[in-house]
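See structure below.
Every protein chain but one is kept in place in this view of the complex.
Let's look at chain A:
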Amino acid sequence: MKKYTYTEKKDTRSGFGAGLHEAGKRNENVVALCADLVGSLKMDAFIKDFPERFVQVGIAEANMMGIAAGLTINGKIPFTGTFANFSTGRVYDQIRQSIAYSGKNVKICASHAGLTLGEDGATHQILEDIGLMKMLPGMVVINPCDYNQTKAATLAIMDYEGPVYLRFGRPVIPVFTPEDQKFEIGKAWMVNEGKDVTIVATGHMVWRAIEAGEKLAELGIDAEIINIHTIKPLDDEAILKSVKKTGCIVTCEEHNKFGGLGESVARLLTTEYLAPQEFVAVNDSFGESATPDQLMTKYKLDPSDIVAAVQKVMKRKK
């Protein structure tokens, strides 16, 4: 198992904030919009340096999506910022009609996704957003794994023409990917090469998959770990190549098992290469109030859950 270390922990939303600030410096067409959550989305640096390119919309997410769509018409690149729940479910039809179907170059940037929002509870912990967004034709769905990768992803989507959903979160987690990485949309990131099982993980679950990989190594299991930061378009090639080698797969996501990364992988495997799969995901449930760590344990998203899933799926290998 390749050794991963980190010197600090940071939140992925701060990676977005830093990326947005940098995007603002690099491209004068970048515009940011926020629905009364500037501090939570870490947009302060952008607003300070580019006040004329920031739009405070107030608590009116539907209007924000429409304004963002309108801003694209003369070539602006709008980045909308609010919590994942209010970035997707609350405004699904606005995104569907005014952004996705209209083919508008809007970057929907969503913080506080998943259970790790913590104490605010289920009203704010959306676990369905990946599914909602990946079903929209033409929508790119990205869920980076740490601060550096979120920053790099924010810059990458600036240069991509088309609607994008960028999902990140609130908790501080290890920063283990390189600061100077090149982020390629749709290109899986090999975390660890192995031969016994494929573990694909997205977002906060990537570090947990690394921790699980270390435990598995102690058990004599050589896990291949892949970071799927782009859920759509999925890197079919990387996943198939790995599964053809290992013969089984575990998918890990901080999302409902319905509609998430796991289902995208299952669709790929059933059509291209049959192999047993286990899902580490929330089992069709809403979340609740507690600390992020307590919730990840209760909803079975811990490294130990990944280890158990690996042991189970390996028994099903032919």
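Convention: a residue touches a chain if its C-beta (ideal position, glycine included) is under 8 Å from a C-beta of that chain, and two chains touch if they have at least 3 such contacts; residues count from 1.
Convention: contacts and distances are computed from a predicted model.
A.B. asks: Which listed name, "Aspartyl/glutamyl-tRNA(Asn/Gln) amidotransferase subunit B", "Fe-S-cluster-containing dehydrogenase component", "Transketolase" or "Peptide/nickel transport system ATP-binding protein", is the one UniProt assigns to the chain that has been left out?
C.D. replies: "Transketolase"
A.B. asks: Which listed residue, A:Met1, A:Ala23 or A:Leu71, touches the chain dropped from view?
C.D. replies: If we include the chain that is not displayed, A:Leu71 is the one touching it.
A.B. asks: For a quick check of understanding: of A:Ser98, A:Asn192 or A:Gln277, which residue touches the chain that isn't displayed?
C.D. replies: A:Ser98
A.B. asks: Thinking of the whole complex, not just what is shown, which of A:Ser40, A:Asn63, A:Gln181 or A:Gln311 touches the missing chain?
C.D. replies: The single option touching the absent chain is A:Asn63.
A.B. asks: Go through chain A and note every residue touching the omitted chain.
C.D. replies: Here the touching residues of chain A are 31, 52-53, 55, 57-58, 60, 62-76, 78, 93-94, 96-98, 101-104.
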